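Here the complex is missing one protein chain, while the rest keep their positions.
In this document, chain identifiers A, B and C correspond to the written order of the chains, with residue numbering beginning at 1 in each.
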Amino acid sequence: MTDFSSVAMMRQNTLRRVLREILLRGPISRAELARITGVSKPTMSEVFRELEEDGWVQVSGRRQGKVGRSAMVYSVAPQRALVFGADVGGTKIRAALVDMTGEIVAETVVATEPSGGDFVVAQIADLADDLAREADVGRSRILAGTIGLPGAFDAATGRLMMVPNIEGLEGSAIRDRLEARLGFSVSIGNDVNMAAKGEQWRGAGAGLSSFAFIALGTGIGMGVINENRILSGARGAAGEIATLPVGADPYDSRTFRSGALETAVGSAAIKDRYEALGGERDLDVRRIIDRLSEDDHRAARVLDEVARCVGAAILAVCAVVDPARVILGGSIGSRQEVLSRVRMAVAGCMPAPPSITISQLGSRAGLLGTLAEGSENLWNELFEADGDSGLVRQRAGGEAGEVA
Amino acid sequence: MTDFSSVAMMRQNTLRRVLREILLRGPISRAELARITGVSKPTMSEVFRELEEDGWVQVSGRRQGKVGRSAMVYSVAPQRALVFGADVGGTKIRAALVDMTGEIVAETVVATEPSGGDFVVAQIADLADDLAREADVGRSRILAGTIGLPGAFDAATGRLMMVPNIEGLEGSAIRDRLEARLGFSVSIGNDVNMAAKGEQWRGAGAGLSSFAFIALGTGIGMGVINENRILSGARGAAGEIATLPVGADPYDSRTFRSGALETAVGSAAIKDRYEALGGERDLDVRRIIDRLSEDDHRAARVLDEVARCVGAAILAVCAVVDPARVILGGSIGSRQEVLSRVRMAVAGCMPAPPSITISQLGSRAGLLGTLAEGSENLWNELFEADGDSGLVRQRAGGEAGEVA
Amino acid sequence: MTDFSSVAMMRQNTLRRVLREILLRGPISRAELARITGVSKPTMSEVFRELEEDGWVQVSGRRQGKVGRSAMVYSVAPQRALVFGADVGGTKIRAALVDMTGEIVAETVVATEPSGGDFVVAQIADLADDLAREADVGRSRILAGTIGLPGAFDAATGRLMMVPNIEGLEGSAIRDRLEARLGFSVSIGNDVNMAAKGEQWRGAGAGLSSFAFIALGTGIGMGVINENRILSGARGAAGEIATLPVGADPYDSRTFRSGALETAVGSAAIKDRYEALGGERDLDVRRIIDRLSEDDHRAARVLDEVARCVGAAILAVCAVVDPARVILGGSIGSRQEVLSRVRMAVAGCMPAPPSITISQLGSRAGLLGTLAEGSENLWNELFEADGDSGLVRQRAGGEAGEVA
Partner (left out) sequence: MTDFSSVAMMRQNTLRRVLREILLRGPISRAELARITGVSKPTMSEVFRELEEDGWVQVSGRRQGKVGRSAMVYSVAPQRALVFGADVGGTKIRAALVDMTGEIVAETVVATEPSGGDFVVAQIADLADDLAREADVGRSRILAGTIGLPGAFDAATGRLMMVPNIEGLEGSAIRDRLEARLGFSVSIGNDVNMAAKGEQWRGAGAGLSSFAFIALGTGIGMGVINENRILSGARGAAGEIATLPVGADPYDSRTFRSGALETAVGSAAIKDRYEALGGERDLDVRRIIDRLSEDDHRAARVLDEVARCVGAAILAVCAVVDPARVILGGSIGSRQEVLSRVRMAVAGCMPAPPSITISQLGSRAGLLGTLAEGSENLWNELFEADGDSGLVRQRAGGEAGEVA
């Protein structure tokens, strides 16, 4: 490392330290910043010049000091850096932009391109453009993004596996394709893991360092937050609980590929069960659950059965990862009628059951998780990484030198 | 923070940085150290004076330089800091001391004090003394220790729960009791988690960041290493897979407290099964497994059944945490006859099974895990923690100032 | 066959026909009998002489005829032929004598000889003597008997197999031993089959030609009446439903000999379940069931589980033998609390469940069955058999000639 670059690095590090403190403590005066960071007055002036010039910092008011003088206080310009998040499902894509203070500045939901593959990749890129327009910010202000997708993203191979309901993504180097189109750094997350992350950020997992989020809808999946980190597993397949040995014999050939639990719960299973009892055919699952309020004994029985399967699955999850809480989500899991039954079932198989609640974010959980994840990634890029950061990468050529 | 302390802190930080580099790169010369750390020559002299005076560093030889001059090279004095580890089981305690280079300098195994509680605590303290004597090092050189215990250690409450086979430890603030007796900082780990840690350090988990260690003996338990960290769970009960819904209906009252899987596998279950088939009574489990080689069809059937239960348990574990490998340990799990059957069972319920192997460390796995864990703790205390470290705590009064 | 014996046979046959009609239609006059049987007046006189002389028939009154004359009417002397029945259980023996009109003339209950084997055989013989004394009839008037025993009586080999709770009877030629001691013809029946027979005779099976009686107490067993006959099976083991594949995996080694259903229900299972839930230890099963009225949720859960097992067993029984009704008996099966739960369970697994009721005879069902069975045997011996009958065998030497 040359002396020159080492000086540049030092300046950049100082610049980061100051920016970090403004973000964490702002509005704040220069004097306070100097005291905290130990940065000398002249350097601080230089730093502020750069930060203001580059749009990171803005004056946010004036504060009366102790000795009668008032001081200007500064904040980070919230929209200087935006994070893009998208939760891509088989039928819908939810996408949003969040600013540096965590405020969502634009949000949308569209139908997923049925052609899958590159069409979906293109669709995601268009959404980023649309949202920037909607929020009235420059597209280049989007510095990072996270995309939630069904399936297991194997970080080692960079490939998405086990994608159940979007064509043309299985085995794909999806992250590279997305970064190429979006022009900012992208991370990929499993959709249910993202929902767990979302619940931790602003939902039923707030304040918890270890909990599980179980999504029960068309199928069943789980995201686990363990010591504040998403549990991914060796191949990104942690939480794929469709195969849990619950509800059927795991050695029965019929569940070998589909998964024992998956065949026992979820929309298709609920409809099958209801019809097998002689219930009305082709009824929507939502409607079957609604019938509980009409004292439909078939619906009650079906839900009891599903709840017992989910209860045993929760038992298995607790045996392996010991979460402080289990949050139920998904179109079926979010129903109060399901929650009460699952709680009863769990009480029947666990002497010391965990707290069980319903998702607070509903269908937006996954999206909020991508925003939280993307924001964390950006923070790490800006403030934790050594040396050359994404912040610098963003800015082309000579400019980078100025910032650093 | 006063200026004085801030200077002391800077000196201490410098001292740490130098020591860290000697440990990581030694034998190394002062010149090389200065180049790497950017520490000036006078400061380096001062640092070396302190490190040598305090016994951390020793001359380990002389190296021929490029320009004909030879330079002295330095290493860390391995036994300046020792770590104590003990794996406390219902019948035996294994204990050892490991030095800073990872070499075990003394090791022993004794019968567990049957009276339990304080007797076991005292026994552990005596073991530390004995080992120090045996290694011929000062007792005060033991700077940290880790104790592996059956049960779940809830870090939040500091209490040990669910202790199956040692009296007087359930609900105990065991860490405080041990630190009071041992005089150095102690961490507590679940015995099976420690075994997993041991396998990662020097066994079948070497090089793996995510894997599961399943101990099958009297009972069944699991330790998971996930992204290089022990998976503990919210209450320290992660991996308590005795309750997995496998081998019996989890809603059956008879498995409500004992756990479905626990009643289906383990020594008692194997004996029950063997006798229920009309096999010889009161036969030791080891002997029952031995009989496989005598074409005992009852033994074969019993082992097949147990393997199917273990196989379904592995399926459940993979569904939740997706390990890259499953290592079988414990008196039963370590048997080749069991491994081959479990592999066959897993192939029958998982289309893409994980690698499954046997523990390489056998009954020493847990002990080695405590040594690894203790060494990591010490490293963190010495080199990662901010400000006042255990290293400093170790040294009383004015001495601390000298080191820092 | 000589002419002489053929005439004797004809006379005996005539005698039987007349006796049969008196038994079925009495009180009845000689004239009516002559009209019905076509027996000539002189032969009828001869027949009556013999029947009266031998004590079979007695004048029971006088009836006003159509044309003013009154006629004597005759009935069978009820106590001319008695039938002995005994229901032999592990702890108690119930025994009784029944006369030709079906009236029980003496009945007793004693503790089973704990020494088993010949001691029990002798005890049964003593009971026959005691009952005859109590009823004040000649011991020789007991012409037949039926003994109900636990286990399967294999008529082909004449041996009693699978005797769970009386020593010294397994594999025994029990019928020969009993006939040798009792001095009259004896038939052996399974105790639960006898209870089914008793319920058909005078209990909840009255008027039904096909039903099942399930005894649930210490263990579980079943007697089936099919087209008015006891279903025995090829080796007398029909109804041994302890082995039904219900409540546990029938391929699990632990149920290989004991039977899956047997391990899931019955007194021991109920106690195990109750205690496994944390219920009071060493509580009598009767008391556990009583606790339902005290809102003991553990007792409720245990009974629900047992009822589900019994319900699935009833499903299996219906699939195989299609009974019109299932009668629950035994100390546990007779409880109203169990009945209501079993009905609910059955409704959950059978779209068209059979009628399910409780035994009307309680602990006397088996005894009454032996009396019914013995009476039928005697009837067949007297009136259905060709040639030399037990009736004739009873009467020694020359007398036989007289009767015939």
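Remarks
Rule of thumb we're sticking to: contacts are C-beta pairs under 8 Å (C-beta built on N, C-alpha and C of every residue); 3 or more make two chains touch, one makes a residue touch a chain.
This structure is a prediction, so every number in the text was calculated from the model and none was measured.
Screening A:Glu50, A:Glu305 or A:Glu381 for touch with the missing chain picks out A:Glu305.
Interface note: of C:Ala96, C:Val137 or C:Leu244, the residue touching the hidden chain in the full complex is C:Leu244.
Within the set C:Ala71, C:Ile104 or C:Ala316, the residue that contacts the chain not displayed is C:Ala316. When the full complex is taken into account, the listed residue touching the unshown chain is A:Asp272, out of A:Asp272, A:Asp290, A:Glu337 or A:Glu376. Not every partner is drawn; the one left out touches subunit A at residues 248, 252-258, 272-274, 276-278, 298, 301-302, 305. What subunit C contributes to its contact with the hidden chain is residues 152, 208-211, 222, 224, 226-227, 229, 231-246, 250-251, 256-257, 308, 311-312, 315-325, 345, 348-351, 354.
The definition used in the following text is that only the chains that are shown with their structure count from here on.
Looking at which positions face the partner, subunit A and subunit B present mostly the same ones, since more than half of the interface numbers are shared. A centroid comparison over C-alpha atoms places C as the chain most distant from subunit B.
One simple way to say how far apart two chains are is to compare their mean CA positions; for subunit A and subunit C this gives 73 Å. Subunit A and subunit B have CA centres that are 33 Å apart.
Chain contacts: subunit A has residues 348 touching two or more partner chains.
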